[in-house]
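Accompanying notes for the structure given below.
Every protein chain but one is kept in place in this view of the complex.
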Amino acid sequence: MLLNSVVLILQEILEAALLVSVLMAFTRVINLRVYWLAGGIGLGCIGSLILSLNMVTISEWFDYVGQEVVNASLQFAITLVLALLTLLYSLKTPATLKWLPFCMTLAVACSLTREGSEIFIYIEGVLSQPPHIRPTLTGSGIGAGIGISVGVLLYYGLLGLPQHWIIYSCLLLLAIIAGNMSAQAAVLLIQADWLSSSIVLWNSSNWLPENSIPGHLLYALIGYEATPSLLQGLAYGAGILSVLMAWSLGRICNKATP
Amino acid sequence: MSIVNMLRNKPLLMIIGVCALWANASAAGTPVIEIRIKDHLFFPETVQIPVNTKVKLMVINEDATPEEFESYELNREKVIPGNHKAVIFVGPLPPGEYPFFGEFYPKTAQGKVVVKP
Partner (left out) sequence: MRSIRFFLIASILAVITLCNFVAALQGYRASLEEAEQLFDRQLYQTVELITNLHTGHFESRLPHQGDLAYQVWHNDKLVALSSASLTTPITDFSPGFGHANFDGYRWRTLVHYDNTHDNWVIAAERTDLRYMLAESVITQAVLPILLGIPLAGLLIWLIVSRGLKPLRDLSGQLKNKQANDLTPVEIPELKSELAQVYHSINALMRRLGTALDREKRFTADAAHELRTPISALKVQLHNLREELPAENQAFAELEAGVERMQHLVEQLLSLYRSTPEEFSRNFTHLNLYQLAQDVIATQHDDFEKKQQVLELEGEECLVEGDPFALATLLQNLLSNANKYTPEGGSVRVTAEPVGNHVCLKVEDSGPGIAPTDYGKVFERFQRLNRKREVAATQGCGLGLTIVRHIADLHHARASIAPSSFDSGAAFIILFKKAEENEHR
């Protein structure tokens, strides 16, 4: 139970911590206040509570694939918000910069809603079985500790970079997160049979299995899959491109109207 | 500002696309296979499915606690609330063995999908 809860909690926390760290470093480097974080965490907690309490109802939606649809929507929403955030930032007008904290709050809230609801459901189920409580909570503590520590180190690592690299690194990481999110959303929609399954792009489960520690870490950080499907790969590329294009679009508009 | 508007319209486009694909996919008659979860065990433990065919796994959780159906090989992950059921589409798959497990109770909840030609 312990190892299992470590893996489960770590994966969820790591995904959220990555997003939060990158957005916090981004906030620092463009000299904004980090007040938005409190709003994002608050909304995320409320959202995940609502989602987990209504999981029974939600999973019956759309002929028993409601869960996939809701989670995929949240993940697509994160992709879109990150692209919008990049666009607003790259336009660099006071009117657009004003909306950055709002976007960041929204992205973190969506991310925490999804991750948090799974943690809630898991912990709640385990709490009804006394012999499992202690190892599960220990494991959850370890998982959360590792996840948050990685987030903290990533944040300070990003801020430790030379000033002009920070912003590009942040944008690159945001693009990867956006790709990861849209790829995961695509997998969920395939699972729900809303998108049709397609050929497998490659199979790397022999030399980097998904259920190894590096496999879990890479899954949470860059969305590593040992056997990704074509559609998943396309969604990943689309997610990355949406952020990169928003960035260049904003710069082009910025140059056109000096 | 028109770019912002364009981006705002994007989810709508996506939903339309998704709906079109959905209509396409669910038209075919998909075989249904039932898997039960009881005392954190899968019954049956081994599920046979035909090669290159999409099947609908109907996972019924008879425990009071939630379980998460997970398979790295199948790329599937889904929470099934206690005393509830869930639908997971699998395949079409080439021949082989695809283990799955309950992520919440992985020591006992183990099973595999076997695809035979």
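The first chain written gets the first letter, and so on, giving A and B; residue counts start at 1 in each chain.
Note that a contact is a pair of C-beta atoms (placed from the backbone, for glycine too) under 8 Å apart; a residue touches a chain by one contact, two chains touch by 3 or more.
Being a predicted model, the structure only gives us computed values, none of them experimental.
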item: Shown chains that the omitted chain touches within the full complex; value: A, B
item: Which of A:L97, A:I123 or A:I142 contacts the chain that the document leaves out; value: A:I142
item: Contact partner of the left-out chain, one of A:L127, A:L153 or A:L230; value: A:L153
item: Interface residues of subunit B (partner: the chain not displayed); value: 38-43, 45, 107-108, 110
item: Residues in subunit A touching the chain absent from view; value: 1-3, 6, 28, 131, 134-135, 138, 141-142, 145-146, 148-150, 152-153, 156, 159
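Keep in mind that, in the parts below, only the chains that are shown with their structure count from here on.
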item: Touch list for subunit A against partner subunit B, complex; value: 1, 4, 8, 55-56, 59-60, 63-65, 67-68, 76-77, 80, 83-84, 87-88, 118, 121-122, 124-126, 128-129, 187, 189-197, 205, 209-211, 225-229, 232, 246, 249-250, 253
item: Subunit A-facing residues of subunit B, complex; value: 3-4, 7, 10-11, 14, 18, 21-22, 24-26, 30, 54, 56, 64-68, 72-73, 75-82, 84-89, 91-92, 103-107
